[in-house]
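Showing chain A:
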Amino acid sequence: MTILFYIAALIAIVASIMVVTRTNIIHALLYMVISLLATAVMFFLIGAPFIAAMEIIIYAGAIMVLFVFVVMMLNLGKQAVEQEKRWLSTEGWYFPSLLSLILLLEIGYLIVSGQTAPFNGRQIPPAEVGKELYSTYLIGVELAAILLMAGIIGAYHLARRKKYVVHRFLKTEGAEQ
Partner candidate 1 sequence: MYDLLWLVPTFPFLGFLILAIFGKKIGKKLSAVVGVGSIGLSALITILIGIQFLTNPPEGHAFVQTLWTWIAADDFKVNIAFHLDALSMVFAFVVTFVGFWIHLYSTEYMADDEGFSRFFAYMNLFVGAMLMLVMGDNLLLLYLGWEGVGLCSYLLIGFWYRDPANGYAARKAFIVTRVGDAAMAVGLFMLFYSFKSLNIQEILSVAPHVWSPGNKLAVASTLLLLGGAVGKSAQLPLQVWLPDAMAGPTPTSALIHAATMVTAGVYLIARMNGIYLLAPLSMTAVAIVGAATLLVAGFAGMAQTDIKRVLAYSTVSQIGYMFLALGVGAWSAGVFHFMIHAFFKALLFLAAGAIILAQHHEQNMFKMGGLAKALPVTFWTFLIGSASLAALPLITAGFYSKDAIIWYAWSGPNGSIYLWMAAVFGAMVTAFYTFRMVFVTFFGEQKMEISHYPTWRVHIPLIALAFFALFGGFIELPGTLGHLTLFSDFMKSALPVVEGGHHEVSLEIFSQVLTAVLALVSIFVAYYLYLKNMQIVTNFTSTKFGHGLQQFLLSGLGFDWLYERLFIRPYVWLSRTNKRDFIDFFYVFLPWLARQFHYLFKYTQTGKVRRYVVGIVFGVLVSITIVVIL
Partner candidate 2 sequence: MTLTFLFAWLILGGLLAWLAGRWNKEAPRWISLGFMIVHLIVSVRLWISFLTNKGLTLAQGEWFLMEKSPWIPQWGIQYFLAVDGLSILLIVLTSFLGLLAVACSWKGIQERVGFFFFNLLWILAGISGVFMALDLFLFYFFWEIMLIPLYFLIGIWGHSNRIYATIKFFIFTQASGLFMLISILALYFIHGSQTGHYTFDYVELLGTQVSPKIAFWLMLGFFLGFGVKLPAVPVHTWLPDAHTEAPTAGSVVLAGLVLKAGAYGFIRFLMPLFPQAGKEFAMVAMILGIIGIIYAAMVAFAQNDLKRLVAYTSVSHMGFVLLGVFAWNQLALQGAVMIILSHGLSTGALFILVGDIYDRLHTRDMDKLGGLWSVTPRLGGFGMVFALASLGLPGLANFVGEFLVLLGVYQVSVPIAALATLGFIASTIYSLWMIQKTFFGKNVNEWKMPDATPREISIYAALVVALLWLGLFPNTVLRTSRQALKNLQQITSQYFQGSKEATTNPSVEELNKSRSNYGGLE
């Protein structure tokens, strides 16, 4: 079981790294799906089956598919891959990576220096989660609902095909159509 956990963790991390480094966005998305699935495995192993299911259904299933649809809509070709390659080869890599690495080390140090204990190992059944969700966190659920509603309306509104309007700041002479 422990081995399985480590393997899943390794896959999740490697897949994440692959996501970040890909040039073809479809590849990146597929790696992202892998990463999410591996995470779901981890969830399952530490006793959160409900969340594992959610991870697969919503994250990997819905959100990532949304991405894929958008990419398809935008109809990207080889040009895009070329451009990504060009952009990735710059030296922009080093400083952010270094920064993040130091931060990671520091946080790791903080984590390691704290108290440690093995996992409880108790399975938390979905029912328990549901009860808790609809009692203690009822307001959170309501807020989440409102957020989603706002997201839906916002997304619809934003993505609607509109007449071409240039913002007045971006307008140049002769650009009116």
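Inclusion criterion for the candidates: all candidates are chains of the complex that A comes from, given by their letters.
Everything that follows uses one rule, which is that contacts are C-beta pairs under 8 Å (C-beta built on N, C-alpha and C of every residue); 3 or more make two chains touch, one makes a residue touch a chain; residues count from 1.
Predicted model only: the values in this text are computed from it and were never measured.
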Touch-positive candidate for chain A in this complex, from 1 or 2: 1
Contact set on chain A toward candidate 1 in their complex: 92, 95-96, 99-100, 102-103, 106-107, 109-110
